[in-house]
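A short worksheet on the structure shown next.
Every protein chain of the complex appears in place save one, which is left out.
Per-chain residue numbering starts at 1, and chain names A and B are given in the order in which the chains are listed.
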Amino acid sequence: MIRSLFFAPANRPDLLAKFPRFAADCYVIDLEDGTPPAAKAQARSALAASVASLRAANLPGLLTVRVNEPGSEHYLADLEAAFATDADGVVIPKLEHPAQLFPAAHWIRNRDRTAPRKQPRCIIGGIESIGGVIEAVNLCRADPNLVAVYFGAEDFAAEMGGRRTALGNEVLYARSQVVIGAKAAGITAIDQAVTDIRDDALFREDAARGRELGYVGKICVLPRQVAIANEAFAPAADEVAYARRLIEAYRVAVAAGKGTIDFEGKMIDGPLLKRAEQTVKRAERVGAR
Amino acid sequence: MIRSLFFAPANRPDLLAKFPRFAADCYVIDLEDGTPPAAKAQARSALAASVASLRAANLPGLLTVRVNEPGSEHYLADLEAAFATDADGVVIPKLEHPAQLFPAAHWIRNRDRTAPRKQPRCIIGGIESIGGVIEAVNLCRADPNLVAVYFGAEDFAAEMGGRRTALGNEVLYARSQVVIGAKAAGITAIDQAVTDIRDDALFREDAARGRELGYVGKICVLPRQVAIANEAFAPAADEVAYARRLIEAYRVAVAAGKGTIDFEGKMIDGPLLKRAEQTVKRAERVGAR
Partner (left out) sequence: MIRSLFFAPANRPDLLAKFPRFAADCYVIDLEDGTPPAAKAQARSALAASVASLRAANLPGLLTVRVNEPGSEHYLADLEAAFATDADGVVIPKLEHPAQLFPAAHWIRNRDRTAPRKQPRCIIGGIESIGGVIEAVNLCRADPNLVAVYFGAEDFAAEMGGRRTALGNEVLYARSQVVIGAKAAGITAIDQAVTDIRDDALFREDAARGRELGYVGKICVLPRQVAIANEAFAPAADEVAYARRLIEAYRVAVAAGKGTIDFEGKMIDGPLLKRAEQTVKRAERVGAR
C-alpha cells in the first residue's frame, strides 16, 4: 500500500533529515532527477550514511533509493550502492525493457539470499517514457520483485514534446495504459506528480482523477503533498457508510433470492457489490477521511 | 442491429414474463450477475420453460441466455442448458481468451448442424475485465460466431479499483479499445450500462457519448431504458435531413468534377459523405427520431 511516494534529493542531507516529519508510505532517496549530474558520484558515496541515519529514525514507511535510469552510466553503480545499504528496495526510473530489471532482480534473488531479510527487497519501476508506456503491460508483469510502478507524466510529456494541462487529457491514454498494465499484473499503481507548489486544490483534484482510474497513491515532490495524498487515497467517510449500507442491503436481497437490487437509486449487482467491499476493506486498512 | 440489450434475472419468472412489454432488440435471460449463487442451479433448470414461454410470446427481438463466466464452475453446465433450448444465442461474460469461446462455437458448428435452424445461433461476448480489455482486438476477431460484444464498465472499474463518474473519462481508454476492437472485426459494439435508476438524462447523455465513439446500442438494466436506447441509437430527423442534403450536394459537385465541396459551412469530401450515407442507411433500418 503506497498512497504517498515521497522524493528528496540524495545530495541534500538537510532535506533527507526531514523525512521523519512526514508520514509517507514510501520514502525515496533520489539519485536521479533530484540530484544534478556533478553531484551524483558524491551522493552515491553518501548513500550508506543517509540510509543508516534514516533507519535509525524509524520511518513509518518503506525506505527506498531511486537509481539513475538504466541507460545511464550510473545505473549499475547506483544499484550496487543501494543494495549495499539496508534500504527496503530500489526505484528504477524510465523502464522500457524487461531486461533492465535483471540486475536488481538478480541481486534480490542471490545476494540477499545469503544475508536474509525479514521482507525481500522490492523494485518500484517508473513508466515515464514513450517506450515505457507502449510496453507498460509487459513491463508490469516482467518480474515478481516489481511490486509497484509509477506513471511519470512530466517525463512522458517532455519526450512527446507535448504540453501539460490541469485536466490532463493529453496524458489520459498513457496514464490509463499504465494503470491497466499494473492492475493486470496485480501490482501497485502510483499516479503522476503535480509540480505546482502552492496549488493543493490542483493536487487534490488530480489525485481524485487518479483514484477514479484505479491508482492507489501518488508521487509527492513536496512534503506538504504527503498528508494530502494519504488522505486523498483513503475512502471518504460517507463512501464507507454507503458501502456498508449497500453490502447489508445486498446480503438481505440475496437471502431473499435476488441477485440485482434497487438500492438508493442505483441498480446494484455483482460489480457494485465488489466495489463496496473494496471500499470497506480499504477503510479498514487506511481509515476513512 | 442491437440498440438495446435488455437483461432480466433467470431466477425471476415474474420479470422475464414482462419481456414482451418492452421492444428490445435483444433480450437476455441472465444466469450470471442477476441471479444469486444459491439460486443459479434452480434457475438453470427453469431455463427450458422460460425460453419456451418467451418463444410463445413472439418477442420482437433476439432471445438469448447469459451464462456464468468461463472461469466459473457453472460455465459448461449453463452452456449445455442454454443450447438445449430454442434460444437464439448465448451471452458469455468476462471474455478474456479466445479459447473460452470454443465450447459455444463447437456446439454451434456441430450440434446445431444436426438440428438445423433458420439462423445460426450467435454468441455475444462481454468485455468487462482488465484481461478482456487488453485483449479486446484479438477477442473480437476470435470466432465467426461472435457477432457482438458489450463493454461492461462496472465490472471493469470494480476490477481496476477505480471510481465511476458521470463523464466517464476513467473508462474512456477501455471503452475506446473495445469499440475499436469490435469495429475492426466487423461486429456489433454495445455500450456500457447506466445503473442510476431514475436518471434518464444521464442514460441519454451516456448513450450519446457511446454513439460518438461508434457504439450502436446499449446495455439496459431497467425496462424503461429499452425505449430510450432504441431512440438514442436511431439518427435524429435533422441529422437525416442534413445527410440527404449533403449527399445530393455532393452528387451535383462530383458531376461537375469536384471532389471537395463547401457545404453549409463544412469542407466535405469522402469521409463526411460516407458518414452521411451511413446515417441515411441507418434511418432506413431503424427510423429517425
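Everything below uses one rule, namely that a contact is a pair of C-beta atoms (placed from the backbone, for glycine too) under 8 Å apart; a residue touches a chain by one contact, two chains touch by 3 or more.
Note that the coordinates shown come from a computational prediction; the quantities given were computed from them, not determined experimentally.
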(message) Given that one chain is not shown, which residue among B:65, B:79 or B:216 touches it?
(response) B:216
(message) With the missing chain put back, one of B:75, B:151, B:173 or B:203 would touch it. Which one?
(response) B:173
(request) Write down which of A:4, A:35 or A:279 is the residue touching the left-out chain. (result) A:35
(request) Among A:21, A:118 or A:163, single out the residue that touches the unshown chain. (result) A:163
(message) Suppose we count only contacts with the excluded chain; which residues of subunit B make the list?
(response) 137, 169, 172-173, 176-177, 179-180, 183-184, 209, 211-214, 216, 253-254, 257-260, 262, 265-272, 274-275, 278
(message) On subunit A, where is the contact patch with the chain that was removed from view?
(response) 9, 11-12, 32-39, 128, 130-131, 133-134, 152, 154-155, 157-165, 169-170, 172-174, 193, 195-199, 221-222
